[in-house]
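Missing here: one protein chain of the complex. Every other protein chain is in place.
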Amino acid sequence: MEAPKELFQNIIEEFIPFHKVIGFKLIDVRENFVSLLIPYKPELIGDPRRRSIHGGVIATAMDAVGGAAGITTLKHYDDKLSTIDLRVDYLSPGLAKDLICEGTIVKSGNKVIFTRMIAYHDSPENIIAEGRGVYSVSRVSHTKG
Amino acid sequence: MEAPKELFQNIIEEFIPFHKVIGFKLIDVRENFVSLLIPYKPELIGDPRRRSIHGGVIATAMDAVGGAAGITTLKHYDDKLSTIDLRVDYLSPGLAKDLICEGTIVKSGNKVIFTRMIAYHDSPENIIAEGRGVYSVSRVSHTKG
Amino acid sequence: MEAPKELFQNIIEEFIPFHKVIGFKLIDVRENFVSLLIPYKPELIGDPRRRSIHGGVIATAMDAVGGAAGITTLKHYDDKLSTIDLRVDYLSPGLAKDLICEGTIVKSGNKVIFTRMIAYHDSPENIIAEGRGVYSVSRVSHTKG
Partner (left out) sequence: MEAPKELFQNIIEEFIPFHKVIGFKLIDVRENFVSLLIPYKPELIGDPRRRSIHGGVIATAMDAVGGAAGITTLKHYDDKLSTIDLRVDYLSPGLAKDLICEGTIVKSGNKVIFTRMIAYHDSPENIIAEGRGVYSVSRVSHTKG
């Protein structure tokens, strides 16, 4: 499967209702990689005293880019992907500004896909959270031989 | 600190903007335990084909009840809590209906609090997701002796 | 597959060379559950100042009982199991004495098995570490129909 940007834009921005609530915008998609923007808005705040974005917003974005990176490995329309587990390390509280979240395939197997994710404001040198996702995949081509 | 239900209702339902977006409702609070309701609404869907609630909604709820359970152990207004890491195992896809999420303290130390969380629709016998949260805590009484 | 104690005793105590190095002893096996004993010996120490058992010994025991609990769900000789991921929360440092480690199936699916594990010295009320394991399973009966 190629990874036409329009298709992934639709998946990230339109197809999934909870993504629309948060307001994710696709930045980039390549084989094994997807990045998105979380445009800052006050509704995303998780700690009003620190004015930092809710950890749950970041977890949602990480699951989104990890899953979408997994989708770049699919070859067939009926191939399916679901999240087995998700882990997020919160390195720094984050600020009241836009966040970028990137997902990269670590290993894509026939049954399981491992991904890593990062979130940062301005520079990938200053990561505020890191994540790992494990996805179960059903590949039609693999099953049918 | 006692755990007056009104205080926790305010924390869970009103104080945190992203919780209001999702619509969390406090169910119960006791020492070392907090539960909340995620009332179903179509905006929470993560997979329109399966009509299941987004894993990010569940992760957000787990961080909320884990953190709130941690808050029940605080003794002083200036004690602070922040999430170190969060892990969620997605056991079943879940349905398009209300979810309950419970958080329980596993161990409350002077610097670190460990919690476990579960999410289910109708019965805690049929868990659809389990989580673990680790929180950093600053206890005024501990630091100042 | 039944879970004859002799078979699991062989798996836990004899078949796996690294288990023999540590000295695991099977305590109990039932459907979806396996427990083992880590008899204390000085070679297992991880922190000589505290004289506590190495976290790696506990992680090894958790993978062992989680995997063995998974094996109790297998129906066919050719069914296979392998660890996808393992997570351990170290709640307390532990003492220089025998440890018990228990593994329980949380969910056994056709492709993925989720387990939880605990480790304690004397009483399951005083847990010193908790774990979660996710295992990939290949079930002959499932694949071949």
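As written, the chains take the letters A, B and C, and residue 1 is the first residue of each chain.
Please note the rule applied: a contact is a pair of C-beta atoms (placed from the backbone, for glycine too) under 8 Å apart; a residue touches a chain by one contact, two chains touch by 3 or more.
The structure displayed is predicted, hence computed values, not measured ones.
> From the listed residues A:28, A:43, A:98 or A:130, report the one that touches the chain absent from this view.
A:130
> Which listed residue, C:12, C:26, C:88 or C:137, touches the chain dropped from view?
Result: among the candidates, C:88 touches the missing chain.
> Pick from C:12, C:57 or C:127: which residue touches the chain that isn't shown?
That would be C:57, which touches the missing chain.
> To test your reading of the contact rule: which positions on subunit C touch the chain that is missing from view?
15-21, 42-48, 53-57, 59-61, 63-64, 82-90, 93
> Spell out, residue by residue, where the missing chain touches subunit A.
So the residues of subunit A touching the missing chain come out as 87, 89, 91-92, 106-107, 114, 116, 127, 130, 132, 134.
> Identify the residues of subunit B touching the omitted chain, counting contacts across the whole complex.
Where subunit B meets the chain not shown: residues 84-85, 87, 111-112, 134, 136.
By definition in this document, only the chains that are shown with their structure count from here on.
> So, what's the distance in Å between the C-alpha centres of subunit B and subunit A?
22
> CA centre of subunit B versus CA centre of subunit C: separation in Å?
Comparing mean C-alpha positions, subunit C is 29 Å from subunit B.
> Measuring centre to centre with CA averages, how many angstrom lie between subunit A and subunit C?
It comes to 32 Å between the two C-alpha centres.
> Can you tell me which residues of subunit A touch two or more of the remaining chains?
84-85, 87
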